[in-house]
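Only a single protein chain was left out; the remaining protein chains are all shown in position.
When the chains are written out, they are named A and B in that same order, and each has its own residue count from 1.
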Amino acid sequence: MISATSNVAASETDTTARGPLVLLLVSALGWLLVSGVLALIATIQLHTPAFMAACPWLTYGHTQAVQETAAVYGWAANAAFAVSLWILGRLGGAPLRGLGLLTVGTVFWNLGVAIGIVCIMLGETTAVPFLQMPGYIHPLLLVAYGAIAVPGVLAWTGRRQRATFASQWYAVAAIFLFPWLYSAAQVMLLAAPLRGVGQAVVAAWFAQNLMSLWLVPTSLAAAYYLVPKLSGRVIANYDFAPHGFWALLFFGAWTGTRHLIGGPLPAWIPTVGIVTTLVLLFHYVIVALNLRAGLGGGRGNVVLGFVSFGLAAYLLGGLLDAVFSFRVFAEVVQFTFFPVAQYRLAFTGGYSFLVFGAIYYLAPRITGIVWPSPGLIRAHFGLAVLGTVITVVSLATAGWVQGKALGDPATTFTAIAAATRPWLLGATAGEAILLFGNIVLTVHFVRLQAATVCPAWGSISTLEASAS
Amino acid sequence: MSSQPDPKSKPGSSFSDEELLHVHEESVAHTTDDGGSYKLLPLVLLFAFSGLIFFGGTYLNLFSGHFDPRIFDERALPHSGQIEMVKLDPVVYGKKLYESLCINCHQPTGLGVPGTFPPLAGSEWVNGPEDRIIRILEHGLQGPLTVKGNNFGAVPMPAVGAGGAGWSDDKIAAVLTYVRQAFGNNSPPVTEEKVTEIRNQVGTHAPWLPADLSKIP
Partner (left out) sequence: MKNGPLLFIGIFAALGLSWAGLALGSNAQLGGLAPYYDQLENRAFPERAPGIASRGKLVYQDLGCAACHTQAVRRAGFGSDQDRKWGDRQSYARDYIHQERVQLGLSRVGPDLTNVGARIKSAADIYKLLYQGTSAMPAFPFLFEERLAMAEPSPKAVGRVGDREIVPTPRAEVLAAYLLSLNSPSDYPVEKADNTIAPAKKEGEHK
């Protein structure tokens, strides 16, 4: 039974928030393309170092840093804001408030990221992974974030129902954890850097928690929302969902230091990271248990297909993290392309796919009309899956080959470069396919927005009010 | 899974947001046994979690160096007792000290400069009682003295102890040990404890006269 009041409330949330959310999504997609181009350049430079070598802006150190920044602070951040705010607004049962602040915050956030990226290319970088933008940009971003988070916090504290849903826990966790993480990292790495290798510990903690405590909760909020909505089934074994949530928060926060194994640190620090990555498997078991209805593939619904692939990639990523953090494997794959492949699996395969699913779900609802071309959605899905699989498999194989060769003291680095070259060419191909798929998405989204003005661009049917 | 259609599923249509909230609240509240699969799951999960914690805890115990900040190799364990510090060889140390200061006057060969700086090679002072040479280094030497039949004393010897160059007791002991077995000398080493004993015994003193020193056995 669908009540009339929830209908009106839902569409009010969607229509009033359309402007700022579309702004966030357009920014997100723009950064997605920028980071895609940069990722392409970076992978080309790995197998052909002479590519763009004469340009001081685009030396590999810069392209790697800028690609990472644009992907996380550009694409991932804007998409996370849009998805989490929309979900909190929907589940809060009232239109989002504080939209003016949201718009201002979005503008300054993206301005800050753009300036930061140009500065990195000019050579003014902090040289801290995932905090590469110069030190004066980060406080600006933090303040802009404060403005962006206001609607989300208000939607949570002002929620109409006392009962809460898993998506809300994850979205609220993401909204609060990011600024705490970000400010702690800014203080301990930039403003008053720790002495010696303490910097490496905090940098590893921060880099991991950007993923585990911010991006992952956002994508899981989307997954927990979309799976029951799209499959029409209640989440299975939902009474264990809180266990999965707390396991992610309490254990996931410690897993970052596993990358520092063998490093100039007291042995307990990487060991704690390895152990907590193992115990974190419990969280993945719970998520798989809960969302297994969404794992079965699209069943004709391509949005569910995105969610399905995203969940599968997320779960596989967790398993690989746990297995490959042990010393017997870490000895081979540390400092190779393999951790890069693991990161791509979690970021592109896990996070991006779940957020694509969320975007495909929410965009018609905030715009008021359906996507103009289901064919373009399927095209994007196919390209994204193909690109992700090729990139991850190529990088992982390149990493394994590189790791084995590094372990043999007689192999020179030019020989290693020759051995990994074919796999890196594969990674370039995968990045190109991903970029092409994301261009398809962006064009389609622009077309969707344009169709409100110029109906000829849209499809014939409009979104029925009864569909939620 | 039960064979009966799940009354809470709505194939073909979807939940509204309010329904989403309520339906999941109900699913948590009404978790009674449903074909037997419910009762087993919490136990399985509990065992799985406990197993992970147990394995993780064992691993942590084995490879964390007991959280000691000095353990960088994960296979090592903290030392419970004293750490043996590598003892500095006094001859090697003394040679370095000699070359940093004494060499300017007594020369690299230990032969000194005739008429100005006395030799150390084969010197009866160097190979004589250690009480005397400790005093010479601590407080200096002035006045005419005879070394191997030759007269010296025009240039006084500066103190290298607390009143002069400020060398600590172990440095004085080291350089004396070195000199007593270098340049052809072969005399027993001088210990740091002996230097400390003499320094405490004598306190501050003006540069010694050779005549006063000769009275010390």
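One rule holds in what follows: a contact is a pair of C-beta atoms (placed from the backbone, for glycine too) under 8 Å apart; a residue touches a chain by one contact, two chains touch by 3 or more.
Just so we're clear, the structure is a prediction, and the values are computed from it rather than from any experiment.
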Checklist outcome for this item: Missing-chain contact among A:22, A:141, A:269 or A:432 belongs to A:269
Next on the checklist: Using the document's contact rule, name the residues of subunit B that touch the chain not shown here.
Outcome noted: 62-63, 68-73, 75-79, 83-86, 88, 92-93, 96
Next on the checklist: Touching residues of subunit A against the unshown chain: what are they?
Outcome noted: 45-46, 49-50, 53-56, 59-62, 64-65, 123-129, 156-157, 162-164, 169, 172-173, 176-177, 180-181, 184, 188, 193-202, 205, 209, 213, 242, 246, 249-250, 253-254, 256-257, 260, 262-266, 269, 272, 326-328, 331, 334-337, 339-340, 402, 406-409, 413-414, 416-418
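Note that only the chains that are shown with their structure count from here on.
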Checklist outcome for this item: Whole-angstrom distance, CA centroid of subunit A to CA centroid of subunit B, is 47
Item to check | subunit B partner contacts - residues on subunit A that touch it in the complex | outcome: 2-3, 6-7, 9-10, 90-91, 93, 161, 163-166, 225, 228-230, 232-235, 237-240, 243, 264-268, 270-272, 274-276, 278-279, 281-282, 285-286, 289, 327, 467-468
Item to check | subunit B residues touching subunit A - in the complex, by the definition given at the top | outcome: 6, 8-25, 27-28, 31, 41-42, 45, 48-49, 52-53, 55-57, 59-60, 63-74, 76
